[in-house]
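Note that one protein chain is taken out, while the other chains of the complex remain in position.
The letters A, B and C name the chains in turn, as written, and every chain counts its residues from 1.
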Amino acid sequence: MPSLALTPSELRRRYRAVRAVTESLCAPLLTEDYQTQSRLEASPPKWHIAHVTWFFETFLLRTHLPGHELRFAGFDVLFNSYYESIGQFHPRDQRGLLARPSVEEVYRYRRAIDAGMEALFDRLDREPDTTIEGFIELGLHHEQQHQELLCMDIKAHFAANPLRPVYRADLPRHTVEATVPMRWVEQGEGLHEIGHAPGSGFAFDNESPRHRVWLDGYQLADRLVTNGEYLAFIEAGGYSQARWWLSDGWAHIRRHGWQHPLYWVRDGEGGWLEMTLGGWRKLDVHAPVCHVSYYEAEAFARWAGARLPTEAEIEVVQARQPLRGNFFDQGFLQPMPAGPDGQWWGDLWTWTGSAYLPYPGFRPLEGSAGEYNGKFMCNQMVLRGGCCATSIDHMRASYRNFFCPPDRWAYTGIRLARTP
Amino acid sequence: MPSLALTPSELRRRYRAVRAVTESLCAPLLTEDYQTQSRLEASPPKWHIAHVTWFFETFLLRTHLPGHELRFAGFDVLFNSYYESIGQFHPRDQRGLLARPSVEEVYRYRRAIDAGMEALFDRLDREPDTTIEGFIELGLHHEQQHQELLCMDIKAHFAANPLRPVYRADLPRHTVEATVPMRWVEQGEGLHEIGHAPGSGFAFDNESPRHRVWLDGYQLADRLVTNGEYLAFIEAGGYSQARWWLSDGWAHIRRHGWQHPLYWVRDGEGGWLEMTLGGWRKLDVHAPVCHVSYYEAEAFARWAGARLPTEAEIEVVQARQPLRGNFFDQGFLQPMPAGPDGQWWGDLWTWTGSAYLPYPGFRPLEGSAGEYNGKFMCNQMVLRGGCCATSIDHMRASYRNFFCPPDRWAYTGIRLARTP
Amino acid sequence: MPSLALTPSELRRRYRAVRAVTESLCAPLLTEDYQTQSRLEASPPKWHIAHVTWFFETFLLRTHLPGHELRFAGFDVLFNSYYESIGQFHPRDQRGLLARPSVEEVYRYRRAIDAGMEALFDRLDREPDTTIEGFIELGLHHEQQHQELLCMDIKAHFAANPLRPVYRADLPRHTVEATVPMRWVEQGEGLHEIGHAPGSGFAFDNESPRHRVWLDGYQLADRLVTNGEYLAFIEAGGYSQARWWLSDGWAHIRRHGWQHPLYWVRDGEGGWLEMTLGGWRKLDVHAPVCHVSYYEAEAFARWAGARLPTEAEIEVVQARQPLRGNFFDQGFLQPMPAGPDGQWWGDLWTWTGSAYLPYPGFRPLEGSAGEYNGKFMCNQMVLRGGCCATSIDHMRASYRNFFCPPDRWAYTGIRLARTP
Partner (left out) sequence: MPSLALTPSELRRRYRAVRAVTESLCAPLLTEDYQTQSRLEASPPKWHIAHVTWFFETFLLRTHLPGHELRFAGFDVLFNSYYESIGQFHPRDQRGLLARPSVEEVYRYRRAIDAGMEALFDRLDREPDTTIEGFIELGLHHEQQHQELLCMDIKAHFAANPLRPVYRADLPRHTVEATVPMRWVEQGEGLHEIGHAPGSGFAFDNESPRHRVWLDGYQLADRLVTNGEYLAFIEAGGYSQARWWLSDGWAHIRRHGWQHPLYWVRDGEGGWLEMTLGGWRKLDVHAPVCHVSYYEAEAFARWAGARLPTEAEIEVVQARQPLRGNFFDQGFLQPMPAGPDGQWWGDLWTWTGSAYLPYPGFRPLEGSAGEYNGKFMCNQMVLRGGCCATSIDHMRASYRNFFCPPDRWAYTGIRLARTP
């Protein structure tokens, strides 16, 4: 568990703040909305808010709060996501079938665990314990990941409904008159260090150890690929020409009939609408293309005469850029067009050409928390940079997100690279 | 459309009564319970209460109430079950994904259509119209069918939840000290008439025309097969011996690992629990075995040295018995042990050895209502007699229910027959 | 087992003749052709010729030929089709994966069993035994069924090959100048007997017992529906209008994209080609439409303002017609246009509107042979009349063939009926 930068009382404030954000995300939901699982890989909001709570109960209260009782029968199984070492778990594809516990009961659970956590903070005020504090910080970053999943899953649920309900009609919007040109940042060849530097704040285990990598010289685009640029690929017949695609990608788009990114539909006049958390909107050609799979990102890059960057190539450049951008905190909940300074963080997670694999010398956390990351290091690709649904205080340059090549319900986009 | 026995004002009273029963069935539900679809063949309660309402709007108000507007956008598609001639319909397996319309909105829809129907009744009071009245009666019998489906589907939803929630803890129960002996009613050979007799009240189109059938002599059991009798089949190894089973049945039980009726689980001590709408209960060996498929019913009958009766064999005998039994109106919502007079109606729909096919000279209703029954006359078997979730005023001797051979989430049971 | 009309020496001659026909059917095959299983429901020719041999070994030699040894290790499992009471069997969908035993080895097996059968006939010459003789006759009718399956499966294998190989280029052909009009035979209402009459020669168990049925008056077409008539249905949009179809049929044709009968393809000029055992031929509009499923037959009948006859309706009329027609023995191996006397037998099995169910009082054969027919009495429809791949000495009026509603690789066609 990485060392902590926060005092117990700062941590308590952060706990309250993060937990409040989760609930604020659910505020616009009806009880019915809490319940649905519109895709197998998405979970009902009710499940998310119970599961993040289960995490605190399981990893903190059960072990570290004397006298804590498991009062919510069955929740240990229902809200365990995938921790084999903890015990059984309810099948992922059946989360949407759980009418009970009710939303109200789940909030009661949340209140009870929050009370337990307050008692644990009281104890930490008296006797600080960096192990416990480390797990709390892990729990908070875990909950922030689920806040992003909530945005993704709510978007998926609302998009699937033919009545086209709107999650938040009041979301702000921002656009520009013209797309800023894509500029290429040059990086010469050399030996670099990437990964989490010990002592520099929180990181997941999969970001360690910090280690050396050799990189040949490369160029990295300073902004994301736009909807307009991606439209050109579509209009050039990109989805019907095998030569741009990986073999698996070509098979996948044909089997599923993909002709465009997820959440695009034609409007009546030959244009496109795009689903957002603010409802269906006319596609903004200046905004970054969103909800593309690895297959689509990779094919687009080939068509554009470029390639996807590796995760190391991104980290080396991104680590030098100030951490600011269109994160959750901006309140757009949708990627926005780049400004004249480019787009280095936020907006969208960008697919890399790197498979999600352990760093040299990687060791998972001890105990059940070791199942958090390591066991998923197969069949997935790394994404970098955070997105408009990521809290900025959850982000850092070494952060490794990962999805399977066909996945596209996350806030995924494309940043190009080139070998000179 | 069959001729009517009811005056417009009687029909209005019946309309109000039937509609009220549907809502009373939903009274114990939480909002979350309205939402779930735990099996592909089951529908969420919210869908049922909207669909039966859609039926009245579509077949009555759109055509017969001047000035009626379709104010609930999209409902014509969402709540159309399968009427191709009316237009598109939402895929059946995705009914559970519709968080919206909300339960409240669906009840608002219900209120609006009820108001329209009251206006239509006002008109009928002034100008009776047997065509319209016939469709209203059809709509009410349709809603009564969905009341039974609501019982089935709620049971399925609650049974699938590992927290074992209870739909109605207050349901009455009834049992006996000993199983009454099974007696065999003899019926000599002869030419009989079966099917709906014109002028004898409401019937679905599939019960007509009344027609002659020749029956060889047979014996029909006067009560249903009990849990205790079925347990003997299980304990004799019935589920592991191919010789009792139809080929399709044997393949099915092995593929799905069936070892007992649906909703049975072993209790801790080698006995059995059974799911009921009153919660999980110790299996009552004197009560009829319930939730068996055609395959199981047919295999049991062979093992027992008997067979399933044909639908004509049942109808001939049942038509002579007074219409009384454990119907919905008794309030048990679960089959109960037979008394000394046998069990001729209600408790459980009994599988027959008759495929669901058109009667000689069958003609479906004209127009879209013709899709009600006729197009399902393939790959299904007939069941007879009504069940504990059927309203008694929905029942008659010519009633043909039908399910596919593997189905068992309905209230299905076994009545035996023998050829002397 | 039905009583026999043949003396042991007649039976021996018949044995030799039937066995020879099977081998003559395989004469045009390459070793490679013996091997393939192009559809799950079809079997490789090699499997057929081994399985019919296995039948004689299993039901005759093992029990009735003293000293018979099972010299072909593993064949008891590999070539058991579905007899649970005999033991395990190789999965049906993996028959095409058995490169071994080789074709040569299978013929060696055939020779060995034939030798054993000759020894058994020697014994029967000395001590006739009607039980044994009955099983031999059953085995011969079984082999004749597999001769028909061989025609079906070879057709399927050859049709699936993009090189369009031809099974027999020398097959004769016959056509007419014009389609003869369809005439309707009237049958008044009455009580009839159908089923196998004891003492009237061989029949399968499923044709018994002979029993009474009441039939309302009906009209039966005197010939089969032609390709030309079916084309009119296609051209009228039959495959794109839900109203003609059973619900299961409509779902099926859309899921599989069916637009026409099996084995039809468009030729270059807007016409149609049809696969035959003589290769791909221009569609003969005067010949009967072939390789349609029950769904298609039933939909066509509805579109044509008629219906499919029941099996009893056919049997009553067919039993009065002399047994002659386009059977296997004619050598066409393809249905041919009707002549002026109509078409009462052969050409194509015609779908009936009767589900394949036991006759009243049906009892399967005792022992393993009881699995021959009875356990398939579910989810299938009856077909009547024989086809161009059926040997005429295998046919009789009470013969009940059966397939599942979507099946169409058999020689299936349409005969219409009407209720006056």
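Everything that follows uses one rule, which is that a residue touches a chain if its C-beta (ideal position, glycine included) is under 8 Å from a C-beta of that chain, and two chains touch if they have at least 3 such contacts.
Quick caveat, the model's predicted, so the values are computed rather than measured.
Q: Given the contact rule set out at the top, which of the displayed chains would the hidden chain touch in the full complex?
A: A, C
Q: Identify the residue among C:Val18, C:Leu98 or C:Met117 that touches the chain left out of the display.
A: C:Leu98
Q: Using the touch definition up top, pick the residue from A:Glu10, A:Glu23, A:Glu69 or A:Glu84 that touches the left-out chain.
A: Hidden-chain contact among the options goes to A:Glu84.
Q: Of the residues listed, A:Arg71, A:Arg212, A:His256 or A:Lys282, which one is in contact with the missing chain?
A: In the full complex, the listed residue that touches the missing chain is A:Arg212.
Q: Since one chain isn't shown, list which residues of subunit C touch it in the complete complex.
A: Missing-chain contacts on subunit C: residues 30-38, 46, 73-74, 77-78, 90, 94, 96-103, 157, 160-163, 165.
Q: Which subunit A residues would touch the chain omitted from the figure, given the whole complex?
A: Considering the whole complex, subunit A reaches the absent chain at 82, 84-85, 191, 211-216, 242-243, 245-250, 294-295, 298, 307, 353-355, 357-358, 360-361, 375-379, 405, 419.
Definition applied: only the chains that are shown with their structure count from here on.
Q: Would you kindly say which chain has the C-alpha centre located farthest from the C-alpha centre of subunit A?
A: C
Q: Using mean C-alpha positions as chain centres, tell me how far subunit A is from subunit B in Å, no decimals.
A: 47
Q: With centres defined as the mean C-alpha position, give me the subunit B-subunit C separation in Å.
A: Averaging C-alpha atoms per chain gives centres 38 Å apart.
Q: If you average the CA atoms of subunit A and of subunit C, how far apart do the two points sit, in angstrom?
A: 60
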